[in-house]
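Other chains dropped; remaining ones untouched in position.
Chain IDs A and B follow the sequence of writing; residue 1 opens each chain.
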Amino acid sequence: MWEYTDKVKEFFLNPKNAGEISDADAVGEVGSLACGDALKLFLKVDDSGVIQDASFQTFGCASAIASSSVLTELLKGKTVDEASRITNKDIARELGGLPKEKMHCSVMGQQALEAALKNLRGEEAATRDLEGEVVCECFGVTDEEIKRAIRD
Amino acid sequence: MKVTYLDNNATTRVAPEVMEEMLPFMDTLYGNPSSMHTFGGQVQKHLAQARERAAQALDCSPEEIIFTSGGTEGDNAAIFAAVNSQPDKRHLVTTRVEHPAVLNTCKYLEGRGYEVTYLPVDGYGRVNLDQLRESLRPDTALVSVMYANNETGNIYPVQAMAEMVKERGVLFHTDAVQVIGKLDLSMQKLPVDYLALSGHKIHAPKGVGAMFVRKKAPFRPFILGGHQENGRRAGTENTAGIVGLGRAMQLAAMDIAEENTRVAALRDRLEQGLTREVEQTRINGDRESRLPNTLNISFKYVEGEAILLMLDTLGVCASSGSACTSGNLEPSSVLRAMGVPFTHVHGSIRFSLSRYTTQEEVDLVLDHLPGIINKLRDMSPFGQGREPAASAPRY
């Protein structure tokens, strides 16, 4: 059994900000059904560049859901600039830590955030086909990135 | 919180009858069965009785029983016995859905120059008998096919397989860890050379098991040292565990009728209830030939670990074949070998019942699991496509 902190369990069992923001200013998606985990992040950003609201939809394990949820909490009230500096380690720290085998679940949060911010800047499509079953891109996280995330 | 234990293919509770017989061998009858004195000698008698009981449960002779430290050791010992006693034969046949105790031993042998044929399975997890026949070669040392699969509960036609393989003069091993107490086995009728079983799957303790080794089959000890187990398995005997295993095998043989009626009825109640209450499910395995206690069911668009953790908050114990591919966690290789779509592999849950399972326990799952699936699907980016089930409660 994974050693989950109480905070992970809390954010998994009673996740904050689950669901869609229908009029989101930015959407970031990573992962796929085939990979076994996918995350869609929604942001509402005001004119001064402050994130007013954030929500998520996650298909994945308890760590993935808790990471997504805690990320949306972290994002609210931050400027886009501040948000761009959030890493998976911040997410894990906010959860009181993740088992090392589960660090990659927080990487997905960081990647979805990067995708959403790109989308906000108009650099990336808001949606892509997450249902792909054959090709598993695993949201572009390479082995090296995972190893780094685990080591750090 | 009351524990609802539906993970009996992982391990089982030690039966009270088994406990009772075992305990004296720790602190009163603690002698070494190899000792010359009466104090040790009497322990030897109880080991002999345990061996008789094991032999009776398998319908074989007591000399054909070797006690081990568990199912894994038995699988290792059988494979190495076959291979080491036939040094010129460098080929093995097994299936893609074996337990790691067999698969990883085969992989080790591949690293030592052996060739291994891993028979594929179809979408139901079935092995094709013709493919097995065609895989046999003059240099095949062993065919190893599990009697029933731990994840799906699939029962393999070991009788037919062993008959065919023995006709070709090839040794046959079966991992029977999951069938003891669930199927009636007779070594007089089943022409296998080796068979491995494990105590902790049949209400004996963890860390003890047994092998059947047919009198005519070649054998080489796997653990080397003293003369225990008639020179076939060295190491001071786990006396309490062996006595417990003997009793558990006796009990298990008595429970087969119950497994096939009461336990199967509970499993079917669970299966039918879940497929009725939750849309987009999939039963993994071969419903025509499956253990009476096992249900492996997939819920599309949700992830197994998440389901398990929600069940855990209710005290419900089950297991999952899921694990996303982006980590170094491997999703179930059994389900993947069956070609179960990834979407379903990730949302797979195994419930495995025992003679201690009650209808209340099954109903607890039926009451809550549909709502859990809904809750998780609501959070999922893929959850939208589905139709809500008529009566599933919302969380």
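Here are a few things to note about the model shown:
Heads up, the rule we're going with is that a residue touches a chain if its C-beta (ideal position, glycine included) is under 8 Å from a C-beta of that chain, and two chains touch if they have at least 3 such contacts.
These numbers come from a predicted model, not from an experiment.
The formula for the complete complex in this structure file, using the labels of the chains on display, is A x1, B x2.
Keep this in mind: only the chains that are shown with their structure count from here on.
Chain contact summary for the complex, chain B toward chain A: residues 301-303, 305-306, 309-310, 313, 322-329, 331, 341-343, 345-346, 378-383. By the touch rule above, chain A contacts chain B in their complex via residues 9, 12-13, 15, 18-19, 29, 31, 33-40, 56-62, 64-65, 101-102, 104-105, 107-108, 130-131, 133, 136, 138-139, 141, 146.
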